[in-house]
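Only a single protein chain was left out; the remaining protein chains are all shown in position.
Up next, chain A:
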Amino acid sequence: MSPASDSIRNSGLVLDALDSGVVILGADHRVQIWNAWMERATDVSKATLMGKSIWEAFPALADSRFSDAIDDALEAGASSVLTHSLHSALLPLHLPDGRPLLHDLMIRPLIAPEGRQCLIQVRDVTVTVERERLLRERRDAKYRAVVDTALDAIVTTDTAGTLQWMNRAAERIFDVTSAEAVGQDIGLLLSLEDRSRWPRGSEALASREASAPPIELIGRGRGGVPLNLELSVAEWRSEDRTFVTGILRDVTERRRARDALEQAVADKTVLLREINHRVKNSLQLVSGLLSLQMAGLGDSPAKPLLRDASDRISAVARVHHRLYQSDKFSTLDFTAFLRELCDDLVQASGDSVCAIRLEADALEVDIDQAAPLGLITNELITNAIKHRALNPALIDVSLRSDPGGFTLTVSDQGPGLVTGFDAAKSKTLGMRIITALTRQIGGTLQIPPTPLGAAFRVTVPR
C-alpha cells in the first residue's frame, strides 16, 4: 500500500473519531466528507449521502443563513461562525437520547487541488448552554426573591414614564395588579402634584447624581389615601433602551410618628412654660405676703429680716420668670437674668443709694444651676448695697465666660471686709447660702484682695 493511501485511510479514522461534526462539500454542494459524528447526530449514513447534495439531508435549509454561509465560503472564500446563541437550532441535530443537540457552526473555504471546497465544523454546546441557563436561572431566582420579598415598592418605567414592571409590594401598597398597571403612566401611583417628579427623559436622569438623597413624594394608596413615599431611582440600559427603576419606601407611619412626637414636644413646651409661669406667680405671691406683713411692723427689728426673706424669694421667682419667657427650658439665659436683677435691685434701693456697672458675656447656664446661681448673685449684690456704710454703693458686676467655665465677680468700693474674713466660717445666713450653693453647683468662692471695698468671685468650671 502506498504511503498516500495510508494517510487517506488514517485521516478517515481520525475524522470518525472526532467529538465534533465534520462535513466537506464540493463546489456543487455535493457531500465529500460526512464523519461518524454527523451520522449519529442526523441518522443519515455516510453511504446514503456521499456524492449527493447536502440539501438531500437538510431539504428545509436550502434557503437559510446556513446555505448563505456555504455560498460565502465557496464563492467569496469568506468564513462564517454561526453560534447557537444567535442562531438557535440551525441544523436538525439530536443527541443519542433524542433531545435536540445545541450547536455552533464554523463554515470556511478549503483550497483543494480539485478546486474550492467548503469545510463545515459542528460543535456540541448542549452542556455549555445548559450550564449557562442554570447559572442564569439561579441568579435570576436570587434577584427575584429579593425583589418579591422586599417591603418597599419596586417599579420600572421607560424614560417616558410608562410602567413596565412592578413587584408584589408595589401591588400591595398602591392596591393595583401588575397587569392593570403595566403600560400606564407612573402617575397612576402618584398624587397629581407629584406626577411630574418621577424622572423622565434622558436629561432628567443625566442630571441626577447617583448619591442624591431620596426624593419625597406623595403617592396614592388604597382608595386614593395619600402615602408619604421616599423614592430612590437608578437608570439602566438593556438592548439600547433606557429604563428607570425606583424603590418607593412607604414612610407614612414613620412620618406620622415623627409628627406625633413633634406635637408632644410642642405640648410639653407649652406645659413647661405654663408651669414656670405659675411657679413665678406663686413665689411672687409669697414675696408679696411677706411685704404685707412688714407693713404692719412699724420700726420692729423683724422688718428688715422679712425684707431679706422677701427679696430672696423674688430672686428665685425671677429665675422662673426668665425660664417661661424663653423657649429653652434646660438652660437659662444668665446674662439676661443678671441685667434684670441689677435693674430691679437699683430700682428697689433708689438711684441715689446704688449704681451698678454690669459687664457680661453671653452665657446660658444649666437649669440645675440657675436657681442657685440666681440666689448667690442676689446675696452678693444685696450685701454690697447693705454694707455700703454712708456712701452710695458703686458696684461692678462682671460675668466672664470661656470654654473652661465662667466667673462671676461682684466688687464694690465700700468699707470692705474685716481682716481675716472667712466666708466658709461665717455663721450668717447670707454667707452660708453663698458657700453652700457655690459648692452645690461645683464652683469655688474666692475673695480677691482689693485696694478698695470688697470683692467676691465665684468660678464654675464647665
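The definition used in the following text is that contacts are C-beta pairs under 8 Å (C-beta built on N, C-alpha and C of every residue); 3 or more make two chains touch, one makes a residue touch a chain; residues count from 1.
Please note the rule applied: contacts and distances are computed from a predicted model.
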Can you tell which of "Acetolactate synthase small subunit", "ABC transporter permease", "Ferredoxin" or "Response regulatory domain-containing protein" UniProt lists for the chain that's not drawn?
"Response regulatory domain-containing protein"
Per the touch definition above, residue among A:48, A:149, A:196 or A:440 touching the missing chain:
A:440
Of A:255, A:307, A:400 or A:432, the one touching the omitted chain in the full complex
A:432
Of the candidates A:161, A:199, A:372 or A:414, the residue in contact with the absent chain is A:372
Chain not shown, touching residues in chain A:
372, 432-433, 436-437, 439-440
